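With one protein chain held back, the other chains of the complex are shown just where they sit.
We call the chains A and B, going by the order they appear; numbering starts again at 1 in every chain.
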Amino acid sequence: MIVAEQKSFKEIVEYLRGKYDLLIVPCMSCTAVCFAGGVQQGEELASALRIHCKMHGDGLNCTVRPVTRQCDPEFIEELTGEVAQADSILSLACGVGVQFLAERYPDKAVIPALNTSFAGGKTAPGIWEERCSLCGNCVLHVTGGICPITRCAKGLLNGPCGGSEQGRCEIDPNLPCAWQLIINRMNGLGRLEELLAFQCPKDWSTGNAGGLRRLVREDLRLK
Amino acid sequence: MAKQYPLKIIAFTCYNCAYAAADLAGSMRLSYHPAVSIVGIPCTGAVEPAVILNAFEQGIDGVFVAGCLDGECHYKTGNLHARERVRQLRGDLERIGLEPERLEMFQLSAAMGSRFAELVNEFVERIYTLGPSPVRPGLDCGGRKK
Partner (left out) sequence: MSGGSRLRQVLESGAFAVTCEIGPPKGALVNTLREKARLVRDYVHAANVTDCQTAVVHLSSIAAAVHLQSEGVEAVAQMTCRDRNRIAIQSDLLGAYSLGIGNLLCLTGDHQRFGNHPQAKNVFDLDSIQLVDMVRGMQDEGLFQCGEPIRAGAPQFFLGAVANPFADPFEFRVLRLEKKVNAGARFIQTQSVFDLERFRRFMEMVRARGLHHRCYILPGVSPVRSIRAVEYIRDRVPGLTIPDQIVERMRAATDPAREGVEIALELIAGLREIEGVAGVHIMAIAWEQVIPELVQRAGLGSKL
């Protein structure tokens, strides 16, 4: 899922200067699951903004209206009525949701309440970790199911750099060396020698270096 | 006791400890300040931050959450989660502009009736010193001044 983190309250207040009727739109998908942009976080933010405004005498009307998935036009279409009443939208979705709202409601100011962090998952309650760089060209079959592009600080494809020490990454002793993990896994699978195979330079054109990516499935398109 | 503003304080108290302690204080005929409205809950871990913020939004002057002692939570760690949430919420209140001292977490056992009465009185005293909440319903924000 997409993991996100709320921006600081101060930053959000700054972006809302001069706004009067705010529609706060939580997203009930990824950002709700990582406790950054769900209904509860939307309500908390609305309360905090109201308290702040009451204390500072600013007139800001906050309405909270969650959406099942902000990255889906069908769901954000449901907002049309509420959006008409607002002069600005505070989105608690990832960067995708914010942009979909901005595209659908071009005459409204759409403001992100979150920083979109990474594609990852929960490793323990309260801890999320990145797992995928969305490179568009998966190599997990050769690396024992551990992604070196994402989990190695240098994205190395041919083994660990010289900074791997006791299974830790040189840039942060709290991070495991991805290549140590890969070697352990492949060793366990009895496939260590496979790592001797040369991995040729990666084709990054399927990643974000190739510009905006678009996926077309003819079987699903409306004819 | 300091000057008597008409204060409003909400106490979210766990049935397994603080709520029972409040009950015990009553049985012991210990008086504590009537500004405190006690809300019983099954576990402090169930108190959502949005509920506390909403109380402040409504102009409440102080809120405290009272849960079990460390290791005594009937749901294992609900009290610890609550304590961490209160800690974070105090930071939030400060960023919003409200005194963080208006929010507190206490930990008690069901047997601590007199301690409960003491804590309430101390907390009320603290809120009196801070004065009434600057968030008054009169300062309602109604959106664009049309």
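As a convention for this text, a contact is a pair of C-beta atoms (placed from the backbone, for glycine too) under 8 Å apart; a residue touches a chain by one contact, two chains touch by 3 or more.
All of these numbers come straight from a predicted model, not from anything done at the bench.
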{"item": "Contacts of the hidden chain among displayed chains", "value": "A"}
{"item": "Options A:Ala84, A:Leu134, A:Ile171 or A:Leu189, residue touching the unrepresented chain", "value": "A:Ile171"}
{"item": "Missing-chain contacts mapped onto chain A", "value": "153-167, 170-172, 177, 179-180, 183-184, 192, 195-196, 198-202, 204"}
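Keep this in mind: only the chains that are shown with their structure count from here on.
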{"item": "For the chain B and chain A complex, residues of the former touching the latter", "value": "48-50, 53-54, 56-57, 92, 95-98, 134-136, 139-145"}
{"item": "Touching residues (chain side chain A, partner chain B) in the complex", "value": "8-10, 20-21, 40, 43-44, 47-48, 50-61, 87"}
